[in-house]
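One chain of protein is taken out of this complex; the other chains stay put.
Chain naming follows the written order as A and B, and within any one chain the residues start at number 1.
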Amino acid sequence: MVADSGTETADPRFLPGVGVFGRLGARIRRRERARAEAERRVYFTERWIGVLLIVPQLLLIFTFFYWPTAQALYWAFTLEQPWGGGNAWVGLANFTAMLSDPVYWGSIWQSIVFAASSTTVGMAIALLLALLVDREVRGWRIYRTVLVWPFAIAAPALGMAFRFILAPEAGFLAFVNRLWPGLWNPSMHGLDAMICIVVAFSWKYIGYNFIFFLAALQAIPKALLEAAALDGAGFAKRARLIQLPLLMPTVFFVAVINLTDSFTDSFGIVDIMTQGGPARATNLMVYKIYFDGFKGLDYSGAAAQSIILMLLVIVLTVVQFRFVERRIHYK
Amino acid sequence: MRKTVIAATGLLALASLAAGPAAADKVKIDFWYGNSGDISKRVQEVCQHFNDSQADYEIACTSQGSYYAAVQNTIAAYRGGKPPTIVQVFDVGTLDLMLSDAYYPAYKLMEDNGYKVDWNNYFPGIRAYYASSKGQMFSFPFNSSTALLYWNKDAFQKIGKSEAPKTWEEAAADMKALKDAGYDCPLGFDISQDESWQLMEQFSAVHGEPISTKNNGFGGLDAELTFNKTKFVKFVTDLKGWYDQGLAKIKSKNTGEDYVTAFASGHCQMTLTSVGDHGNIGRTADPSMHWDVAMLPVYDGTTRHNSFVGGASLWVLKGHTAEEYKAAAAFLNFIAKPDQALFWSTVTGYIPVTKTGFDFMKANGFYDKAPYKGRETAIAQLSVDPAGSGPGGIRLGNFLQIRGELSNGLQEIFSNKATVQQGLDEAVQRGNTILRRFEETYKGKELL
Partner (left out) sequence: MVERTPILNLFTQAILFLALLAALAPFAIVAIAATHDLRTVNQVPMPLTPGHDFLKNLAEAWVRADLGHKLVNSVVFAGGVALGKVTIAALSAFSLVFFRYRGRVVIFWLVFITLMLPLEVRIVPTYAVAANALSPYQSIFDVTGITSLVESLTGYRIALQWGLLNTYTGLILPLIATATGTFLYRQFFMTIPNELVEAAKVDGAGPIVFLRAILIPLSTTNIAALATIMFVWAWNQYLWPLLVTTDSSHGTAVMELRELIPDAFGIPDWNVAMAGTLIIMLPPLAVVILMQRWFVRGLIATEK
């Protein structure tokens, strides 16, 4: 499926520029073209139908997301009185105040640690479980159902159950402290608190990831795997050579969604479990936004932080699309 | 929800439905509140009582699930042009609303609708929290509480004492004795996000120590925090010392048992918590356990001041018709009646807010017997100084964030990441930045 890339330089748009960057740019463009060639799609010619089909979604997001969001984000450049008494334009003051505060940089760092660990843990475990369930061993229908359930847990139940499991004095983990007194204490040790929220978040998202992985695995025809098995490829080899490559579009989807959600949708778990403590150790960016804006009525500060968070997530997502999606073959 | 209440009040509700005019004739108003759980059920009962008591108005009460959501959703609705008539706002959300143009002041509402309210009837510590500098009340105190010392009589008997400690010096000696007598957790306390109020705010109140300049903020939005220079520093130092010696233990949800549960289960022998927990401890503790409440200890040689009230008050919002305001006034008048105060304090742990309510309850023998005996201590503690010479409360902006900074400072102190002075200095410095931000937001506005 490697495309022929010999003709590019003939296209005047891709003539190499001057200097290192020009050459680099040309090389990137060349590679992009090659890829586009490899992934070349066949399109329908009735463009108006395509446009028509996307309109409902666009109307919805414009009305219910972009319009209100634009107003909320405008507050980032003002000091807004919550009850609508007016606001004062302050330019970038909210941003400079935020970014010159070392505590805020700590919060950015914690968010990255949290997102990286919960995404990795959640995806790795879910992938393994999906591969195992897909083997259709005895009782696999039960596993297939129950392993999705964690995503369906209600927030109060999650809080109650994990507090019970992870509490240092009275929970399942109390035995750790009986062996090594003081070792495990999320109410005083920042690292332990971080572990708590990563465990709770990953636990819930394993259910989410699992269902999509399994759906994709089930779409792989059994004949393909059986043929490989007849050729003597074992479980691990089949997973590596057949299932994983075919799973890549889903893996990419799950990775992007997990990373985004762990940055932007984790405030509920933090609020239930650690409230950002101890001593700011789990003060994730989105929790701080929630705390300042929703609980503390500092709309302008929350808006400025939201813009910073959105930029960060957008950059990370763009990076994933640019550099990770490159490696995925959809066909 | 409504179904239950109807079932509970049974025939009474049916009778009033039959007797009253058609529902369409009634003036309907909305009341949004933040309480949940059993307290929410009780609020619904109060609403039902009001609806049953007269035929002209109907109040629809909706729980928003938390104080935060109640305020936030009300702001959204107010700015969207559809506010509820009455909203419950918790103590730290008070100042934002006070500085806004969104409310109809309580005193004016009652005046305009022909009710004569004796505002001096409210306990001074409660009145101060919700009144202008001229003493005019902006909102109606609703669910109010204050912190008390809870102590385990059985344990104290073991160390030969039949009284709660009155001073912190005495408390320290008692903790030592309790520890020597084999008790693992003489004092349980918590320093997480929302829990620093008993420590800093109530401590400063009863000791008459300022939390900030400008009379705790009552004197203007340019107040600066000062709790890193008061007796509070000594208290934190002592508490840290007790903690290091194992005399005092951090008991939070995250350790598996919060300080209230730890006291109720007999695991901790003393704790500081709201009078609102009095009923819960009574219901969840082993019935054979003997315990009582006392006023918060003060340091030796300190003149005791009134403690502060916590909780929430009811605000009436602009944007409604005269008829609706009439209904609101009728409701607020109804819940201020002594028999409603008795009902409210019986089914919840909250205290009566007026003197007549308190007297009515006393006359009814409410405080004479278990399980309510002891709760009068809260009233006594709120009226130690009848003149109310202190600030009577806190009027600082973004106070929730300031509580957060204090809690972070305390967590650094107790995990040995900072000394007591460093931790408090940092909390004060960061808190002052927050205050300046608030002042800037409301530039040109004056406290009334």
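Miscellaneous remarks
As a working rule, a residue touches a chain if its C-beta (ideal position, glycine included) is under 8 Å from a C-beta of that chain, and two chains touch if they have at least 3 such contacts.
Being a predicted model, the structure only gives us computed values, none of them experimental.
In the complete complex, the hidden chain is touched by one of A:87, A:120, A:177 or A:317, namely A:317.
Remark: the residues of subunit A touching the chain excluded from display are 39-44, 46-47, 49-54, 56-58, 60-69, 71-72, 82, 125, 128-129, 132-133, 135-158, 160-162, 164-165, 169-171, 174, 203, 206-208, 211-212, 214-216, 218-226, 229-230, 234-235, 245-246, 249-250, 252-253, 256-257, 260-261, 263-265, 267, 286, 289-290, 293-294, 299, 302-303, 306, 309-310, 313-314, 317, 330-331. Where subunit B meets the missing chain, the touching residues are 1-4, 7, 30, 35-41, 60, 62-66, 69, 72-73, 75-77, 79-82, 84, 145, 256-257, 261-262, 264-265, 267, 274, 276-277, 279-280, 283-284, 286, 348-350.
The rule is short, and it goes like this: only the chains that are shown with their structure count from here on.
In whole angstrom, the spacing between the mean C-alpha positions of subunit A and subunit B is 40.
Partner subunit A is touched in their complex by these residues of subunit B: 68, 71-72, 75, 78-79, 93, 96-97, 99-102, 192-194, 250, 252-257, 398, 400-401, 404, 407-408, 411-412, 414-415, 417, 430, 437, 440-443, 445.
The touching residues of subunit A, counted against subunit B in their complex, run 79-85, 87-88, 90, 97, 103, 163-164, 167-171, 174, 185-189, 193, 196, 273-280, 291-292, 294-298, 300-301.
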